[in-house]
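One chain of protein is taken out of this complex; the other chains stay put.
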Amino acid sequence: MSQTRFTKDHEWIKIDGNIGTVGITQFAQGQLGDIVFVEVPAAGKTIKAGGEAAVVESVKAASEVYSPVSGTVKEGNAALPDAPETVNSDPEGKGWFFKIELSDLKELDGLMDQAAYEKFCAELA
Amino acid sequence: MRYLPLNDTQRREMLGAIGVSSVDALFRDLPKAALASAKFSLPNTASEIEVERALGTMAAKNLNCGAGPSFLGAGNYRHHTPASMDYIIQRGEFLTAYTPYQPEISQGTLQAIFEFQTQVALITGMEIANASMYDGATACAEAVAMACRLTKRSKALVSGNVHPHYRDVTETTMKFLDVGVECLAPDPYGIEDLIGRIEPEHACVVVQTPGFFGHLKDYTVLAEAVHKAGALLIVCVTEPVSLGLITPPGRIGADIVVGEGQSLAGPMSFGGPGVGLFATREKFLRQMPGRLCGETTDEDGRRGWVLTLSTREQHIRREKATSNICTNSGLIALAFSTHMTLLGEAGFTRLAQVNHAMAVSLAEKIEKLPGVKLLPTAFFNEFAVMLPKPAAEVVEALAARKILGGVPASRFYPTYPELKNLLLLTATETNTAADIDALVGALKEVL
Partner (left out) sequence: MTIPTTASGNRGLQLEQNLIFEQDTPGMTAVDLPAAPKVSERLGEMKNSKPIGLPGLSEPEVVRHYTRLSQKNYSIDSGFYPLGSCTMKHNPRLNEKMARLPGFADVHPFQPISTVQGALELIDTCASWLKELTGMAAVAMSPAAGAHGELCGLMCIKSAHEANGQGHRKTILVPESAHGTNPATAALCGYAVESIPANAEGRVDVAALKAHLRPEIAAVMITNPNTCGLFERDCIEIAKVVHDAGAYFYMDGANYNAIVGRLRIADLGVDAMHINLHKTFSTPHGGGGPGAGPTVLSDKLAPFAPVPMVVKVGEKFEAEEHAGHGAAKQSYGRMKGYHGQFGVFVRAVSYMMAMGGDGLKQASGDAVLNANYLLARLSEEMTPAFEGPCMHEAVFDDRFLKGTNITTLDIAKALIDEGVHPPTMYFPLVVHGALLMEPTETESKATLDQFIASMLHLARKAKSGTAEAEFKNAPMLSPRRRLDETKAARKPILRWTPGAGDAAKQAAE
């Protein structure tokens, strides 16, 4: 059964078993504007929750994408560096950044669900 | 004061609009004690004539290189400046413009930068170049820092043929980043073994061509060894005119080429401002320091240029930027580019040929002097010679005869007694056969 969770840094993670797919949210891509550059992590990299995992840049801003959970990267989205605009057009689908094997499923409990994240964004606006 | 357009009536009107009684009231946030204690012992406003007199007197105390034969190099070279080059860089639209942050009204500067980037890439044999650094020495330090970021290593190996200022600036910069810089001893005979010294921890190896002592060396085999060790080869060029005649560093395997553009960008001006050249391979683009100009189109689809990939830079990336550089050497880069455009392929290669021929002509006469040994067998427009007596003394004696007869190596290496008699001599297109005869004649008396 899959579920999606969100961070305060506007990453989403979609869980399937012990594998999570991570990207940035619709809200985040809207804030950044046209994405011009993306750097995704290589498979095998181990990351702690909240650690820098990827980079996303627009013309005037650069942001780190933090991993919502601890674990080992299984795959970076190889299509993304050549087509960074995908993050704008489909941030929560084809614009995913990396897949990670979670080392501690309990970490998900600290993340927001869809409703909580929507409320969080509404307060920011 | 002629630079200040307001008169007292206007000042009063403006104070009225602001609603304060005096200019001093606008400075009310300044600490009173500091305002009260500020007394300055400075002269008052001066007319143009007075400034010209004062500075003219100061300038006249120097022996300028055009006043007699001069053969100075060591990273700073006297070349002829085309009249139209100096005219172009004094056009107010170039001289008094800011960094081209508003591209719609800065296309002139931007297109010139794009052309500069292309010229630098072409002559160094590299894929891309940036819009300039401060000078060659700081560009060298930036290149080492970039190599450390790319390789995730923190040691560098610097050849003894690298300009001592490039070495020193790199060493200074890197010690604050805890990067160890291993500098080999000065190598006037061009015999050092770099390959044997490469270690797995090295991020890069730094060499210079032509070398500080004039040697022209083929670094192809070194490049292979450096790459095999997972490190990068950084090549410094202090005399870019050489690139009109010798194989560009990009073709012998350089990963980053840095250099000083001064020799093609106008007067020596006591060594500054110069212009740092910085070129590399496209795959290293994201770690490159400095501004970059790129091609795009405007809303009407017309070709135009903008500063791009700014997310590498300090004004966006702050402490994670690739460098802290902001102001670079824009106008000197324009001078360099204008000169390159005036020269073109034919003029550039011809300029290099004339330089080399003058230097060979000088070498032929110098090496015949008794007790004088020419060190490099292959060189461009500069070479080291070993004299039978201390070079600094010889240079002073020549200066007394109004001849600027080279740079003594002891100026850079005061702690190396074996370099005491070593002199660096340069000849360029600004020298004549009569200059060479004057130097050789004077050396016969002095040595």
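Note that the chains take the letters A and B in the order they are written out, and that residue 1 is the start of every chain.
Following the convention adopted for this analysis, a contact is a pair of C-beta atoms (placed from the backbone, for glycine too) under 8 Å apart; a residue touches a chain by one contact, two chains touch by 3 or more.
This structure is a prediction, so every number in the text was calculated from the model and none was measured.
Visitor: Who does the absent chain touch among those shown?
Guide: The undisplayed chain, in the complete complex, is in contact with A, B.
Visitor: May I ask which residue of B:Arg197, B:Arg303 or B:Lys389 touches the chain that does not appear here?
Guide: If we include the chain that is not displayed, B:Arg303 is the one touching it.
Visitor: Considering the whole complex, which of B:Thr109, B:Asn161, B:Gln208 or B:Asn421 touches the chain not shown?
Guide: Touches the omitted chain: B:Thr109.
Visitor: May I ask which residue of B:Lys155, B:His202 or B:Arg291 touches the chain that does not appear here?
Guide: Touches the omitted chain: B:Arg291.
Visitor: In the complete complex, the non-displayed chain touches which residues of chain A?
Guide: Looking at chain A, the ones touching the missing chain are residues 34, 36-37, 57-59, 84-85.
As a convention for this text, only the chains that are shown with their structure count from here on.
Visitor: I'd like the Å distance between the centres of chain A and chain B, where a centre is the mean of that chain's Cα atoms.
Guide: Each chain reduced to its C-alpha mean, chain A and chain B end up 44 Å apart.
Visitor: Give every residue of chain B touching chain A within the complex, in rising order.
Guide: 286, 308, 310-311, 316-317, 320
Visitor: Hey, which residues of chain A end up touching chain B in the complex?
Guide: 37, 39, 57-62
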